[in-house]
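One structure below.
Complex shown without one protein chain; remaining protein chains in place.
Order as written gives the chain letters A and B; numbering starts at 1 within each chain.
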Amino acid sequence: MSNNSKTNTGNYFEDFRVGQEFRHATPRTLTEADAALNIGLYGSRFALNSSDVFARALGLPRAPLDDMMIFHVVIGKTVPDISLNAVANLGYAEFRWGVPVYPGDTLAARSTVLGLRENSNRSSGVVWVRSTGTNQRGDMVLDYVRWVMVHKRNPAAAVGEPVVPKTAAAVAPSDLIMPDVSMMGYDDEAAGSLYRWDDYEVGERIDHVSGYTVEDSDHMFSTRLYQNTARVHFDAHAGKNTRFGRRLAYGGHVISLARALSFNGLANGFRVAAINGGSHVAPTFGGDTIYAWSEVLEKAALPGRDDIGALRVRTIAAKDCPCDSFPGKGPDGKYHRAVVLDLDYWLLMPRR
Amino acid sequence: MSNNSKTNTGNYFEDFRVGQEFRHATPRTLTEADAALNIGLYGSRFALNSSDVFARALGLPRAPLDDMMIFHVVIGKTVPDISLNAVANLGYAEFRWGVPVYPGDTLAARSTVLGLRENSNRSSGVVWVRSTGTNQRGDMVLDYVRWVMVHKRNPAAAVGEPVVPKTAAAVAPSDLIMPDVSMMGYDDEAAGSLYRWDDYEVGERIDHVSGYTVEDSDHMFSTRLYQNTARVHFDAHAGKNTRFGRRLAYGGHVISLARALSFNGLANGFRVAAINGGSHVAPTFGGDTIYAWSEVLEKAALPGRDDIGALRVRTIAAKDCPCDSFPGKGPDGKYHRAVVLDLDYWLLMPRR
Partner (left out) sequence: MSNNSKTNTGNYFEDFRVGQEFRHATPRTLTEADAALNIGLYGSRFALNSSDVFARALGLPRAPLDDMMIFHVVIGKTVPDISLNAVANLGYAEFRWGVPVYPGDTLAARSTVLGLRENSNRSSGVVWVRSTGTNQRGDMVLDYVRWVMVHKRNPAAAVGEPVVPKTAAAVAPSDLIMPDVSMMGYDDEAAGSLYRWDDYEVGERIDHVSGYTVEDSDHMFSTRLYQNTARVHFDAHAGKNTRFGRRLAYGGHVISLARALSFNGLANGFRVAAINGGSHVAPTFGGDTIYAWSEVLEKAALPGRDDIGALRVRTIAAKDCPCDSFPGKGPDGKYHRAVVLDLDYWLLMPRR
């Protein structure tokens, strides 16, 4: 009598092959409920995702779903195949959103292995994958390269020669995908800010002021909602025997809180178009309060659009530490002890 | 390089002017998800808000959203402009619901400053505003006068002569706005009670029996869902340095719990039509259990309607104290130590 033969225990480093393709399980129809939960879980206030009236004034059929939520859904689907046995999430590159996602759309995700490199201790290795989320018409909604360190099942297992893919250091502004929107009907007052792209300066720093306390119940709900099976986030019993001795909040929960907090200062950043890079600097636990601040890294005009500009923003989230002193990375390359997230991304914003 | 210039830190007392108008940010499309969350967060069982079949039997297109939820959405939108720097919420008047709100409707809110009066210590003052919530057609869904005590940024700042608006002590029954419903198809059994307007007596007291325990995760979800930015409700880190040493539950969370509990005894009170006055007598914290009881204050027939009557009800919520002993306000004008809410409102109920 076989036991466990039907249980998925995830892939280990030696199970991956360069060029291998995965079609991930459980397509997901997103609905108005996901839009409401995105507000209830993170307190997001961006008008485009909150109001059908606001969205229609931009020429969209209705309010699209929050960009970060699309990321959560897509990455959640990849976990059982790619990162169930991950040691750590190492990085992202070439991370772009495609067509907007609306209630009723069904998302599916697939991944291709781009590279593999065993670690010198032979107990793990780095896996590079390109993951793509698509809607029910096959349109790309999100596409990115991610690399994770994954355990080997058997350290002695032989593996192939290292293949390390080249990825772009940042997404070029000309590669950003523009949603099909018009800024003619953009309502700054409804959006909550009179500051447009023109009003931001490179180097400008913005304290987002408020902080959101994360309860275990909250971040576990996120993880389950995105059907993310990374056990470290929702198993307190097993968590006792980890190096942290407890559950870790899903990193995406912190990203969405930081995005929601950034409304206060970046309210017209209506679309996250790309992520250039990011790091979960330290874990977040139930009971921690997340604050955030942002710095404008770069401003880019967009080819053929005089109504929308791109703002390259770095948002840093810190726990139990208000961000009016802008905690970040010191000259020694070390982060302030409160920092939990450092995210570099492109925002779209209306121009004057 | 300017810091923080784009951050909204809210208005202070000296920033307000009588006659000033605000169009509040972030219009919100409410959906079926908000209806479900209203049930999941508070356990509401009123059939009209729960069942499209029940609603259609009254001539409505489908189940309207919960009345108190409309209040939460509207007041949440006013916070960044009106009460981000509030010391205390002082009162409400002329508080009426207008047209029902259905899934798909988009609500917006605006306010006009009606009055201003500096406190004698000059560190704060009282601001009176009339706030109005409207749907996407501009129909009024909620309209009320609210007064809050707001900090001054600079106690030395000069302010104008006091202007104190007159507000009605209670909403007159003839001013209640009737939803366009027929009681012909009203199904008492589905509604959960055979008691109609005719069966209630002035002075009658009703213990609602059950109690709901509030977790921090629950009330914070409410606050975020309504995009309410009052930090005292969701920042545990900052909460440590307040006089309570912790987060306070959003008062509206307690109102909705009391309304949900009141089902047991007032199940046919299908519509909250107006609030005459109300007071958050004491704060509620995570871990508290909310019980409630009600007293019938007044019964009013409604002009031109022999099928619907208005019941003026006072509902008192108390924490960690079952309400079979009807804890309230003593002859000395002091509340029982368990009381957290005292709300005086008009309910619509079918007549025989």
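Note that in this section a contact is a pair of C-beta atoms (placed from the backbone, for glycine too) under 8 Å apart; a residue touches a chain by one contact, two chains touch by 3 or more.
Owing to the predicted nature of the structure, the values given are computational and were not obtained by experimental measurement.
Enquirer: Would you mind spotting which of A:118, A:215 or A:342 touches the chain that isn't drawn?
Expert: Answer from the full complex: A:215 touches the omitted chain.
Enquirer: I'm checking contacts with the chain that's been left out. Which of B:16, B:71, B:128 or B:212 qualifies?
Expert: Considering the complete complex, B:212 is the one touching the chain left out.
Enquirer: Among A:139, A:175, A:235 or A:306, which residue is in touch with the absent chain?
Expert: Considering all chains, including the one not shown, the answer is A:235.
Enquirer: Please identify, in ascending order, the residues of chain A that touch the omitted chain?
Expert: Residues 1-4, 6-9, 23, 25-29, 31-34, 36-37, 80, 103-104, 106, 108, 136, 215-217, 220-221, 223-225, 227, 229, 231, 234-238, 247 of chain A touch the chain absent from view.
Enquirer: Footprint of the hidden chain on chain B, which residues?
Expert: 31-33, 35-37, 39-47, 50-54, 62-63, 189-193, 195, 199-201, 203-213, 215, 217-218, 264-267, 287, 289, 320, 322, 324, 326
Following the convention adopted for this analysis, only the chains that are shown with their structure count from here on.
Enquirer: Measuring centre to centre with CA averages, how many angstrom lie between chain A and chain B?
Expert: 36
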